[in-house]
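Heads up, this is only part of the complex; the chains shown haven't been moved.
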Amino acid sequence: MKALVYYGPGKRSWEDVPDPRVLDPEDAVVRVDGFTICGTDLHILRGDVPEVQAGRVLGHEAVGTVTEVGPGARTVQAGDRVLMSCINACGRCRFCREGRYGQCLGGGGWVLGHLIDGVQAEAVRIPFADASVHKLPDGISDEAALMFADVMPTAYEVGVLNGGVRPGDTVVIVGAGPIGLGAVQTARLFSPLQIIAVDLVESRRAAALAFGADRALSPDDDVVATVRKVTGGLGADVAIEAVGVPAAFDLSVAVIRPGGRVANVGVHGKPTTLHLEDLWIRDVTITTGLVDTRTTPMLLQLMQAGQLAADRLVTHRFGFDEVSEAYDLFDDPVGSAALKVAVLRN
Amino acid sequence: MKALVYYGPGKRSWEDVPDPRVLDPEDAVVRVDGFTICGTDLHILRGDVPEVQAGRVLGHEAVGTVTEVGPGARTVQAGDRVLMSCINACGRCRFCREGRYGQCLGGGGWVLGHLIDGVQAEAVRIPFADASVHKLPDGISDEAALMFADVMPTAYEVGVLNGGVRPGDTVVIVGAGPIGLGAVQTARLFSPLQIIAVDLVESRRAAALAFGADRALSPDDDVVATVRKVTGGLGADVAIEAVGVPAAFDLSVAVIRPGGRVANVGVHGKPTTLHLEDLWIRDVTITTGLVDTRTTPMLLQLMQAGQLAADRLVTHRFGFDEVSEAYDLFDDPVGSAALKVAVLRN
């Protein structure tokens, strides 16, 4: 079969590799019907994630059809149309028992396209299949489903739930890429009073407004002053960092009210300066996290019911044989105005 | 009457000042029967808290007897023996309605010995008396009661409750001064599996063990390795920072397990470096806070019932006319092995 293989920084190839097969009783092998590319894949290609070895098939966001299962798979069977979660779960370790699948100690967590071969391929082996795939309900297209492999549950769990968004809140979302726009949508599930999105790029600010933000600011605007003005001087109840650079984190902390919460979602490569001399007295809570995907079934139900518009995050479509073009386009989000790309079986 | 007056960095004087009187309908005037000194008072005397103006009477931890109340005081009356909380509460603002008195927007919060004259005096005016003093039950001595003006509720609310200590947890408490020792005691209320205290000073490590810590380490020991070893490699469930310097905060973050909580209690004067490049994926929660004193009545009940040993924090006693000696001794905790001093009416 064909797969997108990583060969070290800057080197990738869509090429023939051996077909995957069931190695463990709880494995499933899934024919991939479509996948997408994550910003993390770009990080890997820049060499930022050294655990990823040359020869690894990339990708952790896909939909497909189960072709084979091991004898230990109980709920998944051949023929099922499934969403493959970016997180696998052994289901037995301390963290899996708490629903904290992202921190799985038993061989799960984020492994696909990272520690084992991933989903940017014509087929893939999925460990712990029962706990790691979700049967897709009717009425959700492959394209829409792709948004629930990583983007939507990450935005919801690590951003909105960790941030504790409540009805009536003022929510600042720093970064209006796919994750930030997912946070705009899923923060809306809790009926905040207002959502203020912040992004450097005009097209992303426009997207934030289209997805339900009440205001969209550039970081060059005086964001802190604006937030204070629209909150009676107090600051935001919740800030969600969806970029992954120090300046975005610092802004998230700067806009928060006493007693408020900062939820970091961004993938950071560098430290920042934490101003404890100001923060110690301000009753602030800061959270970090990797997605657990425990809310994925619920989010899929809301999508099916028409209460989410995740499919609108897909701005560009490619065939499997165009995966290289898909990568090139996705790697230039400002030029292409791409949010998410869908790479679909031809 | 006599009071301890601040005259700028390094300058204090126990001298005659005008008697306090009721200025607002909800005020009480209280004869002070005893007070203690807080590390924050030392900060003020070093000039670190510029809002405190020359001429200000210091102090925010005291017990006394009410001598006069305004017409708006409903629950406090002359003759009541009361604990004066370090936090006053207007009872009307958004934050007071949430029990977040430390952030009071209506003239309360930490004001005593800070923005208005404090309690290191023979008498003091207490604003919003109903919500700012606590009638003392029988069986709690003045000395013991002093520990509940600030130390014990701060350790409990900002450390133990923000840290979310649960039965079975491993709790690391960085700093074994009065607040850290209060955290040892009040963390015990939730039956953690083990408490590991960390302090530079041998006498304080010994105190931590005496107050119920299971281990006491020096920061020069390999604290991170020890915590890992006793937690099956995972790290601590909760870390409580009770020092207020970057190294102590950094150690608190370093010992935490995925999914754990770091509760900062220390008063910080400098920023620190937050290693988001490690933390973003680790599901860590960091909290800061000023005490609200909303749990003070409950803590006093537990003290009365013999479930806390806060009185053992008082290591030295002085008369009002010895307040200068009390300050000198308290300012040399290593030399004096002092934890808290009680300055009592002669």
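Chains here go by letter, A and B, matching the order in which they are written, and residues are numbered from 1 within each.
FYI, contacts are C-beta pairs under 8 Å (C-beta built on N, C-alpha and C of every residue); 3 or more make two chains touch, one makes a residue touch a chain.
Predicted model only: the values in this text are computed from it and were never measured.
Chemist: What is the copy count for the full homomeric complex in this file, when 2 chains appear in place?
Modeler: Result for the total copy count in the complex: 4.
In the analysis below, only the chains that are shown with their structure count from here on.
Chemist: Approximately how many whole Å separate the CA-defined centres of subunit A and subunit B?
Modeler: Distance between chain centres, rounded to whole Å: 42 Å.
Chemist: Show me the residue ranges of subunit B that touch subunit A in the complex, using the header's touch definition.
Modeler: Those residues of subunit B that touch subunit A are 95, 98, 100, 102-103, 244, 246, 249, 258-259, 264, 266-277, 279-290.
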